[in-house]
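Moving on to chain A:
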Amino acid sequence: MIKIKDLKKKFGKNEALKGVTLELGEGKVIAIMGPNGSGKTTLLKCILGLVKADSGDIYVNDCHINGECEYRKNVGYMPQYSCFPENLKVKEVMAMIKDIRGNHCVYDEELLSSLKISEMNDKQIGTLSGGMKQRVSCAAAFLFGGSIIILDEPTAGLDPVSSELVKNKIAAEKEKGKLVIITSHIVSEVESLADSIIYMLDGRIYFEGTKESMYTQTGEADLNKALAVLIERNRSNEKG
Partner candidate 1 sequence: MKRIYYILIILAIANINICSKDIIVRPGGSIKSVVESSEAGDRVIVKEGFYKEYEIVINKSIELIGEGNPTIDGISKGEIIVIRADSVTVKGFYVNNSGFSGMRDYAAIRVENSRYCTISANKLVNNYFGIYLAGCNDCTVIYNEAMSNAISESSSGNGIHLWKCSNISILNNTITGHRDGIYFEFVTSSLVQNNSTFRNIRYGLHFMFSNGCDYENNVFTENGAGVAVMYTKNVKMINNRFENNWGANSYGLLLKDISDSFIYRNTFAGNTAGVYSEGVTRLNIVNNNFTANGYALKILGNCTDDTIKNNNFAGNTFDVTTNSSRNSNFFAGNYWDKYKGYDLDKDGTGDVSYRPVNLFSKIVEETPESVFLLRSFIVDLLDAAEKVVPVFIPETLIDDEPSMERVD
Partner candidate 2 sequence: MTTLKILKYVLYDVLRSKMIIIYTVLLFLITFGIIYTGRDVSKAVISLLNVVLLVVPLISIIFGTIHFYNSKEFMEMLLAMPVKRKSIFWAEYAGLSIALSLGFIAGVGLPLLIYGGDLSSLYLIIAGVLLTFIFISLAFLASVLNKDKAKGIGMALVIWFYMAVIFDALVLLFYYMFSSYPLQKATIVISALNPVDLARILILLKLDISALMGYTGATLHNFFGSAFGVMFALGFLMIWAAGPTMLALRVFNRKNF
């Protein structure tokens, strides 16, 4: 579904992506991990067209993205921070998404009740708590039934109940055969949700594969420990 070839991006002197090549298929939850500044968010934003890469190609559903916006019909995105205008009501936000996406989409009305959106319909975004805002963002990403869903730190700052609601949703979407890409720092969350892991370091993909392959490569049965081994190896490589 998504193919990336030798993607490079510089912000001034800072090289955020130093040549990333990837291929992501459907029916999976893929977690992109890595320390701060490793290029995770830049990679996601390149796929979304928010950041324009210096070189390299991205194909989404075999369509080369080049400033052209139609491919985003199938892409849902939930940013890290709440993103809706403060003075809009929740129901207006939902109406807006339908307005912009158009009528040819099938809207997942059941989602609104499962994420408990309907009960805050008349509240303005500005009056919502952080968790509530995240739930609205999450609903906005899933609402129109896109085949690719990208979530940037979906459970950061969520209360346990909301967090659980979001996780369930992700799992459910995977079952429908969609590609879900998340970034996360929370290892337990990745462990329970993700099928594959992409570990990024310093603008490059350091590890890419299923959880299982990571366990076999590192000889650890626990994601936390496996990651620690990966980081350790990297350090020793640098020294060597």
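The candidates were selected such that all candidates are chains of the complex that A comes from, given by their letters.
Everything below uses one rule, namely that a residue touches a chain if its C-beta (ideal position, glycine included) is under 8 Å from a C-beta of that chain, and two chains touch if they have at least 3 such contacts; residues count from 1.
On a predicted model such as this, the values are computed, not experimentally measured, just so you know.
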Looking at the complex, which candidate is in contact with chain A: 1 or 2?
2
For chain A, which residues count as touching candidate 2 in their complex?
11, 45, 48-52, 69-73, 75-77, 79, 81-88, 92, 96-97, 99-101, 124, 137, 140, 150
